[in-house]
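One structure coming up, written as structure tokens, with questions to follow.
All protein chains but one are shown in place.
Naming follows writing order (A, B and C), and every chain is counted from residue 1.
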Amino acid sequence: MEQILANGVYLGSQYAMIALGLTLIFALMNVLNFAHGQMYVIGGFVTYTFYGHWGVPFILALVMSCVTLAILGALIERYLFAPVIKGSAREESTMLLAAGIAFFLDAVILLVFGEKQRGVPKIVDGVFNWDFRLIMPYDRILICVLAILSIVAFIALMQYTKTGRALRALAQDRTAAQLMGVNVDRYSMIGFALGAMLAGLVGGLLVTITGVNLGMGGATSIKAFMMVMIGGAGVISGAIWGGIILGFMEAIGLALLYQYGDITYLVIFVSLMIFLAVRPQGLMGKPWG
Amino acid sequence: MSPLLQVKNVTKKYGGLTANNAISFDVAENEILSVIGPNGAGKSTLFKMIASFTPTTSGEVIYRGERISNLKPHIVARKGVVRTFQETTIFKSMTVHESVVVAQHLRAKASLAGYFWGSKTAKEDVAAFGKYADELLEFLGMWDIRNEQASNLPQGSLRALGIAIGLATDPKVLLLDEPFAGMNHDETMNMVDLVRSVRDERDVTVMLVEHDMPAVMNISDRIVVLNFGEKIAEGTPSEIQNNEKVIEAYLGSVDDEIGM
Amino acid sequence: MLGFNLKQLTGVGIFLFMIFIGVPFAIGVTGRWDFYFTLTSVALLAIASAGVWLTFYIGRINIGQGAFALIGAYVSAILVVKVGWSFWISLPAAGLFAAVVAILIGLPILRLRGVYFAMITLVLTQVVTLTALALPITNGARGISNIPLPSGISLFGIPILPDFVAMESTKLAFYYTACIIMLLTYAALYRLVNSRLGHLCRSMQQNEELASSIGVNISYIRIVIFAISSFFGGLGGAMFGSIAQSVYPSSFQVADSVNFMLNCFLGGLGYVFGPMLGTLVLYFGWDLLFEFGKYQMLIYSTILIIIIRFLPNGLLSIRFSKGGDK
Partner (left out) sequence: MQRRTLMKAALTAITMTALQATTALAENTVLKIGFVGVTSGPAAAWGISNQRSMEARASWINETGGYTIGGTTYDIEIVSFDDQKDPKRAIAGMEKMAQEGIHYVVGPNVDDGAAAVRPVAEANGIMYFPYAFPKSLYQAPASNAVLGMVANYQSGPAIYKYLMDEKGVKTVAFIAANESDPLSQRDGGVEAATALGMEVVSANVTYQVDTTDFTPVLTPVMRSRPDLLVLSGVSPANAPQLIRSARELGFQGVISTETAQDAGVLAEGAGDLANGFISVGGASTPELASPMMNEFVQRYTDMFGEYNDESNTKVYALEYILETLKADPSAITDVDAFQAIMDTFEAPNPYMNGDAKLRYVGMSSFGQKRQVSVPLVVNVYQDGEFKTLFVAEVD
């Protein structure tokens, strides 16, 4: 039981972080960013290159991941999403762009970082073992704490800074924000960069535990979508809840249904579908996102 | 003669909030009845319940002796009670003529498969729809803009388009949601004439929700006044103008209205 | 005639000539026999994409077509291998089964809109893949292989449908079959879009509330459209199973569902023939870039991004600045 709880908290915190970036971008621009997972992978590879390969201190490598992704996100928003959103008749068209970017980043990752699974030296050694009732390696605990701190920092940023307030205004009502004097174009770019940066940050954090390979991108995006839908699209607290819920669903599902092996995820997916059918806007979403 | 439509003790609660509390009134055939009240009085919710866009918490709406509340909107529309919306609710990328043709769905005699295969009835339907749309647009004075895309229309024409779409369904009762909002005096007077001619020439009973008091007083046969979800008055325009409760309600809410 | 004008008839004529005579001729001259399969694939994927396009037409983003293609492939394979039906009968059966599944699943999920519907259909694709892995009738992880080629059907001794087993090369036969089914699909789609049902779909796409206030039974039409869409998906999937002579849980997966959707976007959501063109460009384009080796993906995605950057409303928006489907 303790183990399931701990696994749930650990999975939930990392999932929540992945979902946060995605939901932020969705809230601001109504873009379902298919390339979010690829951004996460790039974050992992950047940290790998700096920390694992060149021996730069971990924290510095993590910062490099954030910076790289923030720049990448800003460029993508400025030169691709913004003009496409302006020019398209139906805003869903951005999905094609997002998918194209996902393919592109996949290709770049393969060419630059190669096809192999990469891992970095452990940042902390040792395993916390409470009488085999609760086993958790110290590096996982550390990453979990860092993830929770990042989430708290992000919420604080959104609540108490000028940028955060502008972003929230933008997410709530684009036109109204414009009327209130928010520079919509600029803050869209900042928001997108921030969302991409979150992906880079969580990629950099998790590379210390799971390693990184180019195949993780697509799968990560899909998981992030599910969390966002559970919580309600475009709602910050929803993303956090979605992450925690999916984390616990996995932890509990795997613990209870292990003897049925193949169907654990089937059960998770089907219950997700039933949940959404009953509550079409997720836990805390506005109807129709 | 029994009334055409009866609202009986209709109540709507959202969680702990009561939007409408035990509202009752009758609508006679061929009258123009307005529902007025300060902001948040529950007018729109009442309309939604009459058109079955939202279920009632308790109470019922009776039309020609049949309960029409808590059904599906398309079923209520089929019975002849049709609701129009405020100006943003239109078919944006259709032309005026196309919108009115589509809106004649209820007049269709052929089945969907019939349309697909192009049966004889379907062809007759299509011809009839086009003809009726022409006639209707002529009647509403919209002939000149029949080929405009709806999203390009000015506000006044959008309102007329909304009514055209509603009329195309051959309604017996037409529920108009703020038909005069945002119009200047001349536009409003044109619209008043239009609504009246709809009633006079097409035998349609009209219910409307409106803020514009002069227009309401001008157009209505009778008026129902809501405040905080309760019905506080009902009567002819002159009765309502002299009703203490109504004056109080409106005076009390003046601050709010300005505050908006 | 049939409400087509001369220009449209000429266009259709040229198109028919191109795919039934022009392409085989060009392949014969250039000797690029491998294009038969690629173009067959394009035709089959275009059928499934047509279904996705149709759900777009009622304002729903459908990332679940892979699920219905997989269902179709399995139904046809099971009917042929385990029950012994002729492939030609299993083909419509596969489509119908997919449609029935769509009705059952559609009832609860079609109430969802926007990204929520997109998401739930994406999850549906995974659910069907996982179900195929877990069920005994689908042979689980081992898939169904060694599916026989379509056998002939004759009525009163007159062959109606050819026997693929007896053929020297099935390439041309599959190509023609796929093209004919594709043409029927798009003819039906065109007809549907331009009939009253299509107009009702458009009214729903633009405003569901208003549509229901004019008496349109929106939930019924949603179900009908979703079923037709999935029927197309089932058809395409079943044909593929027959060409590959095998079906695995991974035969159609999330990537396929996403691609079906991208085909529609690329071609243009406003044009009936958009998904066909989109499929051609996306699928055939990949094959054409084969020579670039490890840069294939990079170039492919770059071109994709450039197209969407400058033609956000799809490829067909070049030619028809408005209303190409009318």
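One rule holds for everything that comes next: a contact is a pair of C-beta atoms (placed from the backbone, for glycine too) under 8 Å apart; a residue touches a chain by one contact, two chains touch by 3 or more.
All values derive from a computational prediction rather than experimental measurement.
**Q** Which displayed chains does the hidden chain touch?
**A** A, C
**Q** Among A:Ala147, A:Val182 or A:Leu206, exactly one should touch the missing chain; which is it?
**A** Checking the options A:Ala147, A:Val182 or A:Leu206, the one contacting the hidden chain is A:Leu206.
**Q** Among C:Pro249, C:Pro275 or C:Gly314, which residue is in touch with the absent chain?
**A** Reading the full complex, the residue touching the unseen chain is C:Pro249.
**Q** Which parts of chain C face the unshown chain closely enough to count as touching?
**A** Residue positions of chain C that touch the missing chain: 32-34, 36-38, 41, 130, 133, 140-143, 145-146, 149, 169-170, 240, 243-246, 248-251, 255-256, 286-294, 296-297, 299, 303, 306-307, 310, 318.
**Q** For chain A, which residues lie in contact with the unshown chain of the complex?
**A** Its contact residues with the unshown chain are 3-4, 7, 10-11, 14, 52, 106-107, 110, 114-122, 127, 129, 132, 135, 137, 140, 206, 209-211, 213-220, 222-223, 250-251, 254-255, 258-262, 264-265.
Everything that follows uses one rule, which is that only the chains that are shown with their structure count from here on.
**Q** Thinking of each chain as a vertex joined to the chains it touches, would you call that graph a line, ring, star, complete, or other?
**A** line
**Q** When you take the mean of every protein CA atom shown, which chain's own CA mean is nearest to it?
**A** Closest to the centre of all protein C-alpha atoms: chain C.
**Q** Chain B to chain C: how many Å between their CA centres?
**A** Here chain B and chain C have centroids separated by 42 Å.
**Q** Determine the centre-to-centre distance between chain A and chain B, using the mean Cα coordinates as centres, and give it in whole Å.
**A** It comes to 46 Å between the two C-alpha centres.
**Q** Where in chain B do residues touch at least two different other chains?
**A** In chain B, nothing touches at least two other chains.
**Q** Quick one: which residues in chain A touch 2 or more of the other chains?
**A** none
**Q** Could you pull out which chain C residues touch chain A in their complex?
**A** Residues of chain C touching chain A: 61, 108-109, 111-116, 118-120, 122-124, 126-127, 130-131, 133-134, 140, 254-255, 258, 261-262, 265-266, 269-270, 294-295, 297-298, 300-302, 304-305, 308-309, 312-314.
**Q** Using the touch definition up top, name the residues of chain C that touch chain B in the complex.
**A** Residue list for chain C touching chain B: 2, 188, 191-192, 195-197, 199-200, 202-203, 206-207, 209-210, 212-219, 224.
**Q** Can you tell me which positions in chain B touch chain C when the two form their complex?
**A** Going through chain B, the ones touching chain C are 51, 53, 72-74, 77-78, 82-85, 89-94, 98, 101-103, 105-106, 108, 110, 112, 115-116, 118, 122, 125-126, 165-166, 168-169.
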